[in-house]
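Here's the structure, in structure tokens; my notes come after.
As you look at this complex, bear in mind that one protein chain is not there, while each of the others sits in place.
Here is chain A:
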Amino acid sequence: MSINATPTGADVAAEETRQPAAVPKQRGGRRKPPLSENKKAERRLGLLLCAPAALVMIAVTAYPIIYSVWLSLQRFDLRFPDQREFIGLENYVTVLTNEFWWTAFGVTMLITVVTVAVELVLGMGLAIIMHRTIIGRGLVRTSALIPYGIVTVVAAFSWRYAWTPGTGYLADLFSDGAPLTERASSLAIIMLAEIWKTTPFMALLLMAGLALVPEDLLKAASTDGATAWQKFTKVMLPVMKPAILVALLFRTLDAFRVFDNIFVLTAGGNETSSVSMLAYNNLIRGLNLGIGSTMSVLIFITVAIIAFVFVKLFGTAAPGSDDGERR
């Protein structure tokens, strides 16, 4: 129970009797002064303990993102440092009217939407298997953690060699051509590699939600004659909704950052670059800080918009809404 600013008589009496037990360090019966002193010390300690973590996080993210806004307003190519000058929004016009940017944007969106959708389905299946299986639960959970833990670049090399004609066991699966030299098949392989790597993470997040489904509710549904599918859609999904939304948000924003797999599998060839890949190429290969920073800022804004949409979705998905449906 919290302490009111203007305690009523009853509250004071209750406080008097409760205080020794609740806050043993306080001396005497006076409430306010010692309390605020304690509170002050607690606040000071709390801020002090959080300060280092907060400072590091802000120094390495907030300052650079502001700096990159500043860089994005300049013509700044490290190969021609003399031409550096302030050019306003010209870089944004250059990027936003460039077809490579929009191709990369489309590729990134496609990869994000497809992988997250497939992962949600597969992840749900995997979560149920990990949660419910009667035999070998430890084995399944251990195996499922391997894709999560493995270095993405390592997995990407494995997929690359698997599809390389002559070397790989999968190369002859569909046709005689080299799958990683054609656009559609390259994109499919990139998505496959992403899905393999991150489905276990999705499954773990969903499993956390699955653990919240009350066993009694499932039993009750069974006695009422619900089928397995009905139990899944009518009992499990509503309970798991918050966990599903959190998992979707995390995975969507993570999928949008796709870089490692593309770098190793196609190096962005055949128009398979993601926006991250394009920004990296402009910066490290092209040494164009102005354009690279512009892309950085645009990616940041896109991610912020996605997050905003999701949070709004959370708002509409808050407890009230599905209550209304039921009653």
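Heads up, the rule we're going with is that a residue touches a chain if its C-beta (ideal position, glycine included) is under 8 Å from a C-beta of that chain, and two chains touch if they have at least 3 such contacts; residues count from 1.
FYI, contacts and distances are computed from a predicted model.
Name of the non-displayed chain as stated in its UniProt record, restricted to "Energy-coupling factor transporter transmembrane protein EcfT", "Fe-S cluster assembly protein SufD", "Multiple sugar transport system permease protein" or "Na+/H+ antiporter subunit C": "Multiple sugar transport system permease protein". Of the options A:E119, A:E194 or A:D260, the residue whose C-beta touches the omitted chain is A:D260.
Residue in contact with the omitted chain (choice from A:A117, A:V153, A:A220 or A:V309): A:V153. Taking the complete complex into account, residues 24, 39, 42-47, 49-50, 52-54, 56-58, 60-61, 63-65, 67-68, 71, 126, 129, 132-136, 138-155, 157-159, 161-162, 166-169, 171-172, 196, 200-201, 204-205, 207-209, 211-212, 243, 246-247, 249-250, 253-254, 256-257, 259-260, 263-264, 275-276, 279-280, 283-284, 289, 292-293, 295-297, 299-300, 302-303, 307 of chain A touch the chain not shown.
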